[in-house]
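Only a single protein chain was left out; the remaining protein chains are all shown in position.
Up next, chain A:
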Amino acid sequence: MEDYKYLFKVVLIGNAGVGKTCLVRRFTQGLFPPGQGATIGVDFMIKTVEVDGDKVKLQIWDTAGQERFRCITQSYYRSANALILVYDITCQPTFDCLPNWIKEIDTYASSKVLTYLVGNKSDRLLHREIPAEIGEHFAKQHSMRYLETSAKEAENVDRLFTEIAVELTKQAKENFLRPRQDSTSGKVGMPNGGSSPVGGLSCCKLN
């Protein structure tokens, strides 16, 4: 039996081709570029990290290609503990689409969700179209945290996910110390399915 203290659902969004899958693969498997077609049938990737001696399991969900025609289902956002909104620093249109993504987040995700704006492909400095300050400013305006990453060079990738794990663990502990009135008790997981609802932060998630 696995042994972990918290399980968090982390969800990636952003335009096609910005490197979402590469970020996940780099973090979970240390690979770049990921194998072709390897994502078929893979719902999410798992990696366990340690935060202050506690094992924290990150369940990282990719868009399954539904971002390509802007057809992400609402339910994809529903129980996310953290969202990573990715754009490509060498591709202005991927940055220009951010407001659309933020609208989706506002509509479907929990307001408490921890959101990161990530400018990927930071290794391709010569092709940069969006200065870091612009990205950072945009993130600030929308109460997101900001990082630039390179899945190719493994730059800031571990840091991104580790920061998320640390912050979510902190939130989970705070919520544990401060019991809440819960109007959503009585949720049903379907235990036979081996698919218990994501736990860990569920005291937050449930609220």
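The definition used in the following text is that contacts are C-beta pairs under 8 Å (C-beta built on N, C-alpha and C of every residue); 3 or more make two chains touch, one makes a residue touch a chain; residues count from 1.
Note that in this section contacts and distances are computed from a predicted model.
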{"item": "Identity of the absent chain, which is to be given by its UniProt protein name, from \"GTPase-activating protein-like protein GYP2\", \"Origin recognition complex subunit 3\", \"Rab proteins geranylgeranyltransferase component A 2\" or \"RBR-type E3 ubiquitin transferase\"", "value": "\"Rab proteins geranylgeranyltransferase component A 2\""}
{"item": "Absent-chain interface as seen on chain A, which is shown", "value": "1-2, 4-5, 7, 16, 28-30, 40-50, 59, 64-66, 68-71, 73-76, 78-79, 106-107, 109-112, 175-176, 178-197, 199-200, 202-203, 206-207"}
